[in-house]
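Presented below is the structure to which this report refers.
Note that one protein chain is taken out, while the other chains of the complex remain in position.
We call the chains A and B, going by the order they appear; numbering starts again at 1 in every chain.
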Amino acid sequence: MRRLARLLPHPLLSFGLALMWLLLNAPVTPGTGLLALAVGLLVPLSLRALRPEPLRVRAPRALLVLAGRVAADVVQSNIAVGRVILGLRPGERRSGFVHVPLAITSRAGLTALAIILTSAPGTLWVQHDPRTGRLLLHVLDLDEADWPARIKARYEGLLLEIFP
Amino acid sequence: MSPLPLTSLILSWGLALAAVLLVLAMTLCAWRMLRGPRAQDRVLALDALYVNGLLLILVLGMRQGSGLAFEAALIIGLVGFTATVALAKFLMQGEVIR
């Protein structure tokens, strides 16, 4: 078991790299399969020099729920921002900065939240203060939702579960 | 001649229309890039410009039925990302590598 751990220090990364190699070289032949195996085994070794923090993902079910929720929210905010751009949104629109107090402290959890909020149109992660745990967010449409409550309700609990 | 003229007609006209939309999008990005007014606006517009260029190459690749477009799009994605990150770091610190 320990031998296996030494051979495969980052099993997820190895799997992802091998899968990527196979996708790039589809249809799979024995030769490309062998090369994919070699890539999966050898490339993660080069990561040793960087000494990455060991990342443990728990609660795979929460991960799936989160992925579904993010996909739905991205589509929904695409539509909302598209309406704003095309001038289809009725009434006055205010954009501005919002403070969100966060309970997440792990680096992986904060990174995941930053990626989620920034890739969804309509919200932009500007700055996070690790001492107070406050996040500064720019929002295109302040009246669309109660943003701090929405972020805490939709993402924070799941992220705390996944990255404790 | 393709055995199904209707399909090739749909594909060539529909994808040409998509390509025209993407070229217009690139023009808008280029306008914002040249107009500014601030440096961060220009970098933002450059970022959007290369993403639209990547999409345009994918659409043209479909129109010509050529798988080579994939490699070109992947390279544009890689180079564009690196360029934008370098420019953003430059805006922050006045130098790329500290």
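Please note the rule applied: contacts are C-beta pairs under 8 Å (C-beta built on N, C-alpha and C of every residue); 3 or more make two chains touch, one makes a residue touch a chain.
One rule holds in what follows: contacts and distances are computed from a predicted model.
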(message) So one subunit is absent here. Using its UniProt record, which name fits best from "FAD-binding protein", "NADP oxidoreductase", "Na(+)/H(+) antiporter subunit G" or "Urea ABC transporter permease subunit UrtC"?
(response) "Na(+)/H(+) antiporter subunit G"
(message) Looking at the full complex, which residue from A:38, A:57 or A:115 touches the chain that isn't shown here?
(response) A:115
(request) For chain B, enumerate the residues touching the unshown chain of the complex. (result) 2-4, 6-8, 10-12, 14-15, 17-19, 21-22, 24-26, 28-29, 31-32, 38-41, 43-45, 47-48, 51-52, 54-55, 58-59, 61-62, 64-67, 70, 73-74, 77-78, 81, 84-85, 88-89, 91-92
(message) Residue by residue, what part of chain A touches the chain that was omitted?
(response) 20, 23-24, 26-27, 74-75, 78, 81-82, 84-87, 95, 97, 99, 114-115, 118-129, 132, 134-136, 138, 140
